[in-house]
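Missing here is one protein chain; the remaining ones are kept as they sit in the complex.
Up next, subunit A:
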Amino acid sequence: MRFKAELLNAEEMRRALYRIAHEIVEANKGVEGLALVGIHTRGIPLAERIARYIREFEGKEVPVGILDITLYRDDLSEIGVRPQVRETRIPFDLTGKALVLVDDVLYTGRTARAALDALMDLGRPRRIYLAVLVDRGHRELPIRADFVGKNVPTAKNEVVKVKVEEVDGEDRVELWEREEA
């Protein structure tokens, strides 16, 4: 793969997440009944940061859960490599909650679809929002994000790499291009 461009640096990433945190509280008219759910892998640290920012400016704790969507993927009967199943841990009752699903990149919408099905099996939230750091387009399902850090028009042979300190050792979003085979 060939590196093409930096889409967000650490400071821009922080500002985008900070803005999303504010937008979430604004949309929910406060933090009452609010909860965040990060999707493996990088959605989890992003959800934790949004919760931290909300704590900073609202002084209130918003619970954070983690969700693995592997068992809800729609391609398990066809793929050639078995995806690793990871832990789901929702340490609160999500029935009646306003949930914000957090992921790093919104692309085809299939992960979000799987996450919605998984959440419905775990309880009955009052409503579910979707927050993503990058929306790169190319949806294959009728799904849109409620909160977006940055909209990036991309080509299908491009790859958006979100790096987060907790997983990758740095905060940075990059655009790469897949070499033609």
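We adopt the following convention: contacts are C-beta pairs under 8 Å (C-beta built on N, C-alpha and C of every residue); 3 or more make two chains touch, one makes a residue touch a chain; residues count from 1.
To be clear about the criterion, contacts and distances are computed from a predicted model.
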| item | value |
| --- | --- |
| Name of the absent chain as recorded in UniProt (options "Phosphate transport system permease protein PstA", "Glutathione import ATP-binding protein GsiA", "Aspartate carbamoyltransferase" or "Acetyl-coenzyme A carboxylase carboxyl transferase subunit alpha") | "Aspartate carbamoyltransferase" |
| Per the touch definition above, residue among A:Asn28, A:Thr41, A:Thr88 or A:Thr108 touching the missing chain | A:Thr88 |
| Sole contact to the chain not displayed, among A:Gly59, A:Gly80, A:Pro142 or A:Gly169 | A:Gly80 |
| Where the missing chain touches subunit A, by residue | 68, 70-73, 76-89, 117-118, 121-123 |
